[in-house]
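Every protein chain of the complex appears in place save one, which is left out.
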Amino acid sequence: MATKRRRPRFRLAITLGLAIVLSACATGGPLDSLDPQGPIAEDIDGLFKMTLYIATAIFVLVQGALLIAIFVFRDRKGRKEPKQTHGNAKLEVVWTIIPVVILAAIAVPTVQTIFKYTDCADDSMNIDVIGHQWWFEYQYEDYDITTANVLAMPTDTEVCLRMTSDDVVHNYWIPKLNGKRYLIPGQETVLQLEADQPAEYWGHCAEFCGLSHALMRARVIAYDQPDFDAWVAEQVAAPVMPAAGSLEEQGLEIFLGNQCAACHNIDDVNPLENAIGPDLTHFATRSVFAGAVLELAVPGELEAWLANPPEIKPGSYMPNLNLSQDEIDALSAYLRSLE
Amino acid sequence: MADLAQADIGHHDEHESTGIDNRKLGMWVFLSSEFLFFGALISNYLLFKGRDFGYTTIFPIELYDIPFTSISSFVLLMSSLTMVLAHDAWSTGDQNRTRTWLLATAMLGMVFIGGQVFEFTEFVLEGMTLTSNPAASAFFFLTGFHGAHVFLGIVMLLSLYGISRRSEGLTEKQGLNLELVGLYWHFVDIIWIVIFTIVYLIP
Partner (left out) sequence: MATTAAPIKTIFRRPESSTGFWSWITTADHKKIGIMYGYVAFFFFIMGGIEALVLRIQLSVPENTFLTAAEYNAMFTMHGTTMVFLFVMPASAAFFNYLLPLMIGARDVAFPRMNAVSFWIFLFGGIFLYSSFLFGTTGPPEGGYLAEEVSRLGSSANGGWFGYAPNSGAQFSTGTVMDYWALGLQVLGLASLISSINFIVTVFNMRAKGMTFLRMPVFVWMTTVVAFLLLFSLPIIAVALFMITADRQLGTLFFDASAGGDPILWQHLFWLFGHPEVYILILPAMGIVSEVLPTFSRKPLFGYAAVVFAGAAIGFMGFGVWAHHMFSSGVTPITQAAFGLATMAIAIPTGIKIFNWIGTIWGGRVRLNTPMLFSLGFVAMFVIGGLSGVTHAIVPADWQQTDTYYIVAHFHYVLFGGAIFGLFSGLYYWFPKLTGKMYSEALGKIHFWVMFIGFNLAFAPMHWLGLNGMVRRTWVYAEEAGLGPWNMAVTVGAFTIAVSILIFMFNWWWSRRNGPESGMDPWDARTLEWTLPSPTPEYNFGVSPVVTALDDFWEKKYTTDDDGRPVRRENADLIIAELEETGLNPPAPIHLPAPSYYPFIVGVGVFVLAYGIVYNTRPWGIPLLLAGALIVIGSFVGWGVEPLEEIHEEHHEPDHDGNNDGEPAADPTKKAADG
């Protein structure tokens, strides 16, 4: 009787479970690693899904056997004492060999894929990535561009990131384009990215890197080749100079008159070697700032950041400069003009 | 550690399934762990010893005085011999000779430590300190931890010597302590031979 009552409940549980799983699958967000958007990520995804299917089959078989054993051999009235079997050599050999065979089958494509993605092609485009607490810096050797937080790249091209870190270990991850790779102080690591479609891709530093690890995010924007060329042209152009007497010019003066100028490079205006902070020459061309956490388009975010950076990003190397609201407005206007 | 092991005479009313005394087995087990401790320290030194750190610095290998260290290594090697002689004397019941060889072993150990202190002083005067570069850090770490082990061994030897100076000398039970300290001492000696070969002699 007990078993009869149980059945509908089981069916309900299964339906509910399936519903939950299915609804979950529909929610792929901007960091979804199961939604690959380039050949590298697709390769990895294929490998993972193959393993996942095999694992699911094994899961069903093993849990099924366990459940059957529990329910069929459950102690009931009149159940005889069990035979005292100590083992079965044949059976044990079989269930040792089967996993070996399965694992060997998975191992082959695994090893192939490892070797496929360990070094960049000779003709790939190089970008140097430098990890800082808590933002990524990008340097395009071929174009003499230095930028931060937003990485621009052409579609259908293998981009080769040559990465290192300025402070602690970071881990670069654009889930839709490839897996992760460390940025290690004093060493160089390599990661390839390739995107099929022009789009904006989200990323995140994945290794714990101190106080504001959660706020060390990344954006990658893939452009069609013509758009990418336009982006390059924009970046190599001289910085915008504010008109005399404008609010922007006041902002520039505040920039030069405060600690800002000690840490941030702006070509022609405030040239610095090995600047501590992000390069601001074309700040306004980047949709996000402060570790790709804040958005330039969202009103007030830049102003809040300028008012008190450590409030937003604990541990920040950019101090609270105690600027007045007028100073902040002027500075913000200047920064927003740096297209 | 060895002090602890020998102090714990706990449980002699149980039998020993392997036929080896608990404390002796415990010492062997402990020393097997110590091998990994020094293994990690030696690997650590090997990792850094030839690295280009990108700045001018002074490497341990430039400062080695091989003849001097050979002599102090020889002294430590000889102390293993005197340790064997001490145990040998004890097992023939000669308490006097046991005392003599124990003291000799401790003295040779002290000579070795003295040599190490001299060597460290020289290195520091030459400009290589714990903080000069990672290779120097690793060198001082490795040899320093070894020196600490030798020092602990000397303390144990001198304690045994102190006990042996009592009228009845070392009893049967304390003879086991002698054997335990001997095991430890030989271990420390063997580790030094490895260190001397890998760190000093191999360029």
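The first chain written gets the first letter, and so on, giving A and B; residue counts start at 1 in each chain.
In this section, a contact is a pair of C-beta atoms (placed from the backbone, for glycine too) under 8 Å apart; a residue touches a chain by one contact, two chains touch by 3 or more.
Computed from a predicted structure; not experimentally measured.
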Selected residue (touches chain absent from view) among B:53, B:74 or B:118: B:53
Where the missing chain touches subunit A, by residue: 24, 27-34, 41, 43-44, 47-48, 51-52, 55, 58-59, 62-63, 65-66, 69-70, 73-75, 79-88, 91-92, 95-96, 99-100, 103, 106-107, 110-111, 113-115, 117-118, 133, 165, 167-169, 171, 173, 175, 178-182, 184-187, 189-190, 202, 204-215, 217, 293, 308-311, 314-320
Where the missing chain touches subunit B, by residue: 1, 3-20, 22-23, 25-26, 29-30, 32-34, 36-37, 39-41, 44, 47-48, 51-55, 130-131, 133-134, 137-138, 141, 145, 159, 173
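FYI, only the chains that are shown with their structure count from here on.
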Centroid distance [mean C-alpha coordinates] between subunit B and subunit A, Å: 51
